[in-house]
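Note that this complex is displayed minus one protein chain, with the remaining chains in position.
Let's look at chain A:
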Amino acid sequence: MTFRLYNTVLDVTAVLAFVIVAYFVTYSQWLGKSASIILPGSFNQLNTIFLSLIIEAIPFVLIGVLIAGCIQMFITEEHVKRWIPQNKYRAILMGCLVGSVFPACECGIVPIVRRLVAKGVPLHASIGFLLTGPLINPIVILSTYMAFGNDMKMAGLRMGVGFVAALLIALLISTLFKSNQLKHSVSGLYGSETLPQSEVSFMKKLKGMCVHSIDEFFDMGKYLIIGAFVAAFVQTYVQAQSLFLFGEGLMGATVVMMGLAFFLSLCSEADAFIGASFSSLFPSGAVLAFLIYGPMIDLKNTIMLLSVFKSRFVFTLFLSITVIVFVCTITISMVGR
């Protein structure tokens, strides 16, 4: 087949794609018009929150999948072996530290972590990275600082306690799980068949990176969509007050705030302001728990994690994060008193 014919075929395909999309847009507008008569007004509110979560997350997810594609194409297992310390504790510390300087948000970090683990980064180091990535970075520190009336105390506590909690969680995970816990066993697919990277041209690698990014985007996208929908549903139909049934004390308030952090699924860059708005209702220890717990795990990224890791692992991780963050913040509140 000639090159020219090939190009023509591509052009036709692109045009065809546009026609189908245009048809789809018109059709869903017509469908929406008829549906809006039946749907309650609150569904429109839900839809607005749902879409805003997605639109807000898309740039971050794109950054995440592009970095993941980059790791896939440009980093080999040998690199990983050379860079990551063999010693478990030092590897955990390194994971947490790298996460602290890496500006990621919790939805963008899942594809990156999956790639890292698949490339042979030990699970405990990756988990440290997963936890501190969204929690500790310049943007989050700045927004926390501002949200609490330009007071460094809350931002400092968020970073400090969060970092310690992340270390503890990663440590706990390292004693519980030895294998990589990925859903598909990829270990056999790596290594042996890997060509020496220099044999593949840079352009080809770049294209490969984009291709991986596309697949990853769709892979993560569907879980992001499900998570965003559930979070929007909770925001529209569940009253925050209904969480108050857990009581008024410090323990109860901390549980409530952690529950809120989980279900609201806010981006870590924005949650400081929401957290601050609760400081009139809750003791600051509970607000701190909200600020630390939300970036580490929430509804949106649990669903994404479930698509990548074995569910038993995700459940254990969820449990360890919950318990450790709870214990850490309660301890701090007791000491601070």
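Here is the rule we go by: contacts are C-beta pairs under 8 Å (C-beta built on N, C-alpha and C of every residue); 3 or more make two chains touch, one makes a residue touch a chain; residues count from 1.
Here is the rule we go by: contacts and distances are computed from a predicted model.
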{"item": "Chain excluded from display, named as in UniProt, from \"ABC transporter ATP-binding protein\", \"D-lysine 5,6-aminomutase beta subunit\", \"Putative membrane protein\" or \"FUSC family protein\"", "value": "\"Putative membrane protein\""}
{"item": "Touch criterion as defined above, residue of A:9, A:152 or A:334 at the omitted chain", "value": "A:9"}
{"item": "Footprint left on chain A by the chain that the document does not show", "value": "1, 6, 9-10, 13-14, 17-18, 20-21, 24-25, 28-29, 31-33, 35-36, 39, 41-45, 47-56, 58-59, 62, 66, 72-73, 76, 118, 142-143, 146, 184, 186, 189-191, 193-195, 197, 200, 204, 207-208, 210-215, 217-219, 221-222, 225-226, 228-229, 231-232, 235-241, 248, 264-267, 269-271, 273-274, 277-278, 280-281"}
